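Got a structure for you, questions after.
Removed from the display is one protein chain of the complex; every other protein chain stays in position.
As written, the chain order gives the labels A, B, C and D, with residue 1 at the start of each chain.
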Amino acid sequence: MTNSVVEAPPAQVPDELTPGRSRWHGLRPFLPLVALVVAAIVPYSTVNLPGFFEGPLNSPGTLQLLAICLVFGGLAAGYDLLFGRTGMLSFGHALYFAAGVYGTDVLVTRAGLPLWQAALLAVTGGTILAALLGAVALRTVGIAFAMVTLAFAQVGAIVVARDFKLGSGEGLTGGEEGLPLDVSGLPAALVGVTNTVNLYWLALAYLTLVVFVVHRVSGSPTGRVLAGLRDDERRIGVLGLDPYRFKLVAFTLAGGLATAGGVVYCLIVGGASPHVTSSELTLSLLVMVVLGGPGTRWGPVLGGILYMYLDHRLTAFGSSDAVDNLPAFLSHPLSQPLFVLGTVFVLAVYFFPGGLTSLRSRLTPLLTALRRR
Amino acid sequence: GSPQDTASGGGDGAAPVKVGLVYSQSGPLASYGKQYIEGFKAGLDYATKGTGKVGDRKIELTEADDAGDPAKAVSAAKDLIGKGSKIIAGSTASGVALQVAPIAAQNKVLFISGPAATDAVTGANKYTFRSGRQSYQDVVTAKSFIGDATGKKVVVFAQDGAFGDANEAAVKKVIGGAGATVSSVRAPASATDFTPFASQIKAAKPDLLFVAWAGTTAPAMWQTLDQQGVLASTTVVTGLDIRASWPTFGAAGSKISFLSHYFDGASDTEAAKAAKAKIPGGTLDLFHPDGFAAAQMVVRAVSEGGDDVDKMVKALEGWQFDSIKGPMTIRAEDHALLQPMYQAKLSGSGTTFTAAAQKSLTGDETAPPVTQMKG
Amino acid sequence: MLATRGLTWRIGEVAIVDSVYLDLAPGEFLGVIGPNGAGKTSLFNLITGLRRPTEGRILLDSEDVTALPPHRRARLGLGRTFQASSVFGSLTVRENVRLAVQAHRGGSMKLWRRAAADREVAAAADAALDRVGLHHRGAALAGTLAHGEKRKLEIALLLAGEPRVMLLDEPMAGVSAEDVPELVEVIKSLTGDSGRSVLMVEHHMDVILELADRIAVMHHGALLACDTPETVMANATVQEAYLGESL
Amino acid sequence: MSTLVLLTLTGLGLAALYFLVASGLSLVFGLADVLNFAHGLFLGVGAYATWWAADNLPGAGSDGFGFVVAVAFGVLAGTLVAVLVELVLIRPLYSRTIEQVLVTVGLSLAGVALLQATWGADARPFPRPSWTREVTGVLGANVPNAGLLLIVAAAVVLGGLLAFLHWTRYGLVIRAGVENREMVTALGIDVRKAFTLVFAIGGAAAALAGALGGVYFGTVSPGQGGSLLIFAFIVVVIGGMGSVVGSAYAAVAVGLLQQFVNYYGTSGLGDICVVGLLAVVLLLRPQGLAGKVATA
Partner (left out) sequence: MSVEPVLAVEDLSVRIAGLHILQGVSFTVAPTGVTVLLGRNGVGKTTTLRAIVGLTPRSGEVRGTIRMGVQSLLARPTHRLVRGGLGYVPEDRCVFAGLTVAENLRLAERRGSTPAYDKVFALFPELDRRGRQRAGSLSGGQQQMLAIGRVLLNDNRLLLVDEPTKGLAPKVVTEVAEVLERVAESVPVLLVEQNLAVVRRLAKDAVVLSAGKVAWTGNAQELLLETALTKSLLGVGSGEVHA
């Protein structure tokens, strides 16, 4: 009974482990590459997508939004390594993301390190933190594991909120007000609105890295073991593999990827705020993964991008004239971004149980039926 | 197009001036944000004499919601700057103000922070100004309640975190510096039950208790302080929050000495009358003055500086003007906004409470110490 | 090869497995019978390390493995099947067996190699599937197999690990009458050659009699007898407590 | 001495509040296996409905019998919302636990935003009998009456839930239904009804907690439910999933720990201690204090 909450997420056979059989089989390996190239040249386009973005694609506002979306796409893909592919429900993933955000920020702003050193230290530190805490938390399973990771993350949140003092009386983390990033030591290419495009490319690089790593790992022998762990941990043990070790590897790897995401996010937003330590962030990662389709290659990425897009754009939607002109009983709720987001999410879970990526398999019979006519 | 294009501000004499307002339309601080924008519009009307124009250039407002989230605020600010806004104003939450300020400096645009009370905005950088009060000014007002501080025992009761830290530090400096012994009782902002803290305060037997508490748990906190007899045994000072919160003080309300940034009736200036006439409902509240002053500053900046941000900064530094609260001064050294503050008493019961000013302090009396400009 | 010394597992006051001394010689086939609830599966769980004994020791090649976790024992060549089929339901049948092969051959901790590229693993897996006659179901999700097919997959997983000591928990339960002889052949072929030892729980007496060199009888957690099939079958207590009057 | 008494009694009052919130959560989680993030919403509905009824419902008020009517209305509203949520959102997703949990996450986001859209983000004064604002002297300590009220209510709820689980078959049906829903129907039982009932009871308990929480805090605000929920989760998990009695023990442990550490230790330590307690309990006894040993 204890375990059932974390029973393997809606079974998805990892793409990597099943042979492709579509007509596009020959082309498919190149599709991600095409997508990457398209994403990389977006900033050269002045196309205006009214309603979707406030300005042309290459305007700093749009690029900033896209950069945030891409980071969260990567973050969700990393989280899926835990949740969708190994069946571990962690409620504390925000901690490692926050370690990246605050680690970079504190090291740059308070310790005055150059960015590359700060980033390297932060990622190393975050990975080690994940390894240590994972080593402890993985002594439990199921919902207990979820709660222990939540507890660790909560301690992280409390530490950030407490704003421990340095000798000089300056708080380390800035408490609830957060800590703006001191950009004076940063490469000029990462500072200023006109350079938002570089942040965008950075985010794209991060996303590519995560997708590549996750894809590679889940197609590897280790990934096969992780998929087995999702179904039956006891069996893995009897086959002669130590479940604990493999789970720890997945946990550490996911933690490290999240920390790297934190570093990038810190640069994009230009600071850290306690928002990133909250358990809501982990929950929203879960939401992203499920929205997209757990255990699939592109589902979590799409879920993450879509979620963040909605999260940001709905604030504009809520205050738009279209909404304001509605009768009060509609316009009031609709002007609450969280209301719309929550509703969209409920509907998504309800109508696309396998996530966005299941749309394809759901639509295929329909399309073939149409084609036959 | 090139990836590093940004729209230019337009040097054309009659082109509208783009002003971006990034504040909380939703989220926990939505009601503060609402007052701010009402105040801003009234202020703009007042400062442009109803035309909405400076010279023959129209002030074109673009509003964006940050929902209290710095990341959203930064995105919105970048978007606005990218589209040619040379002026960003707003920031309901301190965390937001602190993260938007560097963006302004990096891109050399004017930033006028709103209700965010953190002291750190003052002197943050050359391009950052504030249109509201700061924590330090609250504390100086609190000090005025004990007269001669020498030998007095003062306790600060504040929540954990930067807001509490700032208040505690300010009290130590202001009241402690005047000869009082200051100690503090801190509680997590998420605390549910306040009895342990009330007991600690009571055991300390202070002459003055300064409470710095924000958030929805405040009513429970006051009730506990009242029930445990803290309010009856000492002078308790705290900041007066927005009108809607007054009834939540309940019976405790009349036992507290309030320092106030603003409440309806605290001043009777020209600007206050104009604002009252303009805002929906006709009753001024805590953050209307912040929006109002921000609009006045925007108009000043545009009329003196045109499209040149450095000229705008010059025009604002040292500027004295009359706003809702009375005479205000933008201190040139660190952009602190010197302004009157008030002592107030609350009376009434049920859902109808009224505040009455006991005393008002001038901008000089409540001036924070000058800080070093950081960037 | 495998030996237990006074192996005991108690829950509260009740001894589920009661001071069992068992010796399994290399190449030996030992059948285990006993009434339902006698403690046969529990004995397997103790030997494979899924449960910790309250007393006693387990020796594998005269090495004490009592304190080792399941996976360490498996690496020493201990393999088992489960009474209630336990396969990786969301993986395909083929992938199930490949996982088992890979676990046995090592190299599972390779994060950066393409699993599908390993031809040897694939070939070994297909061989194991062939042997139990599940080749045609290779692409099906293991979770959707019919009951009997899952039993066969269990055995394929075991085969893939090439264990030296095999613990089979009722491999024939639910296998259709037609397929029993086939599976019996498979199991027979496992033991004949390589000096592998087998410990098999089974309620099909004909199967046990055909395969076992010796038969151990469990009753109320204790080992009642451990002898040649003839002697055991002649035992009155066994007749009375386990076999009853035959149909 | 009086400090000790005061801290103990107020700690118990806090524990009672936690238990009231946790009881419904624990019931729904333990029986129906749904980690209900929308529980905070049910709480909010109960609180706002009570608040609304006291001013607008004929016969209801903020004092005496009128207050009882208002609370009853609040509980009814919470129950109705819970039943609706179960029927419309949870039921179609049965046996897809993760998705059920996620639907409740979405619901909690949307629901709280809806409360805020309707009644604003600010806290509103809560109508309550004047005696609940007063204190009772116990051995020299001024114990708030609201805390005492919570303790009594928690005891009543605890008794009621235990009776429900003991004297009716529903507890059994639902526990079995979580394990294998199909098989329960194959025994001739309409398991869907039982699940709806559990949600109804969970919603009622939450709404009651919301209303009494309003009395305790003196205000209602949209986020109130959510902030209590974290501690309720901790209580449920420490207590052992689904064990109502376990939740009661855990609530007392958490309430007293928080209260005493907050007094004797430095600020913030109380929360860290509670989180630490959670981690320690789970690492030593993953099934929680009163939880049953997990099946192998």
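As a convention for this text, contacts are C-beta pairs under 8 Å (C-beta built on N, C-alpha and C of every residue); 3 or more make two chains touch, one makes a residue touch a chain.
Given the structure is predicted, the values throughout are model-derived calculations rather than measurements.
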Shown chains touched by the chain that is not drawn here: C, D
Chain not shown: contacting residue from C:Glu55, C:Asp126, C:Asp179 or C:Asp213: C:Asp179
Of D:Leu27, D:Leu43, D:Leu148 or D:Val184, the one touching the omitted chain in the full complex: D:Val184
Missing-partner contacts on chain D, residue numbers: 169, 172-173, 175-176, 179-180, 182-191, 292, 295-296
Residues of chain C in contact with the chain not shown: 33-41, 83-84, 144-149, 151-152, 170, 173-179, 181, 203-206, 241-247
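Everything below uses one rule, namely that only the chains that are shown with their structure count from here on.
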Gap in Å, rounded to a whole number, between the CA centres of chain D and chain B: 37
Euclidean distance of C-alpha centroids - chain A vs chain D, Å: 31
Contacts with 2+ other chains: residues of chain A: 158, 161-162, 234, 335-338
Contacts with 2+ other chains: residues of chain C: 50
Residues of chain C touching chain A in the complex: 48-50, 69-72, 74-75, 79-80, 82, 86-92, 95, 98-100, 102-104, 107-116, 118, 141, 143, 157, 161
Footprint of chain C on chain A - complex, ascending: 8, 11-13, 16-18, 216-217, 219-225, 227-228, 230-232, 234-243, 245-246, 249, 253
Complex contacts: residues of chain D adjacent to chain A: 33, 35, 37, 89, 92-93, 96-99, 101-103, 105-114, 116-118, 175, 178-179, 230, 233-234, 237, 241-242, 268, 271-272, 275-276, 278-279, 282-283, 286-288, 291-292, 294-296
